[in-house]
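Before I ask anything, let me first share the structure, which is written out below as structure tokens.
With one protein chain removed, the remaining protein chains of the complex are shown where they sit.
Just so it is clear, A and B label the chains in written order, and each chain counts residues from 1 on its own.
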Amino acid sequence: MSDITLSDVGMMFDIGHRKITALRGIDAVLPSGSFTALIGPSGCGKSTLLRLIADVLAPTSGEIRIGDHAPDAARKRHEIGFVFQDPTLLPWRSVVENIRLPVEVAGQPAARQPEELVELVGLKGFEQARPAQLSGGMQQRVAIARALALSPKVLLMDEPFGALDEITRQKMNIELLNIWRETGTTAVLVTHSISEAVFMADRVLVLSANPGQVADRIDIDLPRPRALDLMQDPAFHAHENAVRAALFSGERTAA
Amino acid sequence: MTAGLRSALPPALVLLGLALLMEAAKAAGLLPITVPAPTQVLAVIPAQFADLVYHGAATLRSALLGYLCAGLVAGALASVALRFHGAERPIISFGLLVDCFPLIALAPIFVIWLGQGMLLHVTLSAIASFFPLLLGTVKGFRATDASTRQLFHVMAATPMQRLRLLSVPAALPYIFQAMKIAAPLALLGALIAEWIGAERGLGAMMIYALFSFNVPVVWLTILTVCGLSALAYGLIALVESRVITWEVRGDAGGTDG
Partner (left out) sequence: MPGGPMAEATSDAPAPPRRPFAMARSGRLTGLVKLLLAVAVIVALWQAIIFWWQVPAFIAPTPGAVAGAFVSHFQEIVSSIAYTLRSVLLGMGLALILALILAGLFTLSPLLSRALLPLVIILRTAPILAIAPILILIFGRGLTTSIAVVVMVSFFPIMVNAAKGLGSTPPNALELMRVAGATWGQTFHKVRLPYALPYVFTGIRLASAGAVLSAMLAEWLSGAPGIGTFILEASSYRDQPRMWAGVVTSVISAVAFFALTTQAERRLAG
């Protein structure tokens, strides 16, 4: 199983001669196959937390486990898929070559054929296109397909749709949910949109800033599969309000 | 290719027009004796052709060797700068310092140290073309952004994979740009070395023609140097267009940044 377990995780940065506490005492269990959203004001360390799970940064205190492994072991076993805010595609590679990149690096047979992933993210016909020929939304689809190329146990996403317009964003959200359900991966999504967090996740972790701490944890028990009309549901609004309240109480304690 | 031809058309027409204008002005007696008509320059080519090839080959050889030496030294220094973080600034500053040294002032000292032979020509040519190559290489290998580096980290790429799949392709546009800028400079370095005193080389031919007031030959040698430089630039650009088939973001524009 690949639960993500965070126990008393803390992160301090040395900036010049000052130490800055970015995260303190983060405790959470993200069950295998679940979808978690991280939300909080800017500066709360939500992107940092995602990078701790991905072993891009190492926590200065506490422990993180992905299934039975430490993050660096999971990373070296190619069990982590990461989607950045920018598509970060290699401009000299075609769509299909970009998706195949993790397979080449891992040197193991592809868990899913890149051509199949192209179809999954709805880019059939664009296999040989270069990233510069695609729109922002299409580029981000390639980035998601790339993150899925080795069927990772965890899929980490750092505001992947932050740069997209609202309409594209909602379409992408629904597609992402379909992909997630099909792959069964443990998903973590960093977002600054309350409705996106509620629409996507099983649970929302609300972080507060200075230092980054878990202010609240809100379970979203809305039925799946979810469609756009869910957003008109009173239950949806109730959850949104709960998240908003948690965000603002966090603001107040920070101020 | 056709797009390249189309954008080359207006400036080519301007050049042609300029040549025709000069021809007409010369015929009307408007130009001084020091400015020949284009046809006068063309007329001396048959008589001078053997000389041009003889001297041009020497200049080209010095420039090519100097260019290669500059490339090797720049590559070596760039890898030191990239390997050791603290070394980058001193190395770039050193390159910049060398770049703004007046080459002609150092030349007499190099004459004493290296004699007046090919070694001198190659050295000055290498010094003249060194800095753009250094800067381009360092900039190119620094051109990857933070999230792409993080991506390769998350994928657990080995250092060799990073180099092959990320750093080298990302650096190539910058390196090509630097190579294009450096090629004419290598030629110029060789030319300056030949001006100081050489028996063979386009610079020597030019000086000889200058002092014997053979105006068309002065112009011819200069046009030959410009032609060679354009040829070198064009060849590198041709290779570049074959290698860099993707759209390069921003300008990898070497020294104009």
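In this section, a contact is a pair of C-beta atoms (placed from the backbone, for glycine too) under 8 Å apart; a residue touches a chain by one contact, two chains touch by 3 or more.
Nothing here was measured: the structure is a model prediction, and the numbers come from that model.
*Asks:* Check the options B:141, B:174, B:219 or B:246 and report the residue that touches the missing chain.
*Replies:* Touching the chain that is not displayed is residue B:219.
*Asks:* Of A:9, A:26, A:57 or A:179, which one is in contact with the hidden chain?
*Replies:* Checking each option in A:9, A:26, A:57 or A:179, the one touching the absent chain turns out to be A:57.
*Asks:* Decide which residue listed in B:29, B:46, B:86 or B:102 touches the omitted chain of the complex.
*Replies:* Reading the full complex, the residue touching the unseen chain is B:102.
*Asks:* Which parts of chain B are in contact with the chain that was left out?
*Replies:* Spelled out for chain B, the touching residues are 7-8, 10-11, 13-15, 32, 34-35, 97, 99-106, 108-109, 111-113, 146-147, 149-150, 153, 180-181, 184-185, 187-188, 191-192, 195, 206-207, 210, 213, 215, 218-219, 222, 225-226, 229-230, 233, 255-257.
Here, only the chains that are shown with their structure count from here on.
*Asks:* Taking each chain's centre as the mean of its CA atoms, how far is chain A from chain B in angstrom?
*Replies:* Chain centres of chain A and chain B, defined by C-alpha means, are spaced 48 Å apart.
*Asks:* Help me check something: in the complex, which residues belonging to chain A touch chain B?
*Replies:* Within the complex, chain A touches chain B at residues 51, 54-56, 75-76, 78, 80, 82, 84-86, 88, 90-92, 101-102, 104-106, 130, 132.
*Asks:* Looking at the complex, which residues from chain B come into contact with chain A?
*Replies:* Residue positions touching the partner: 145, 147-148, 150-157, 161, 165-166, 169, 244-249.
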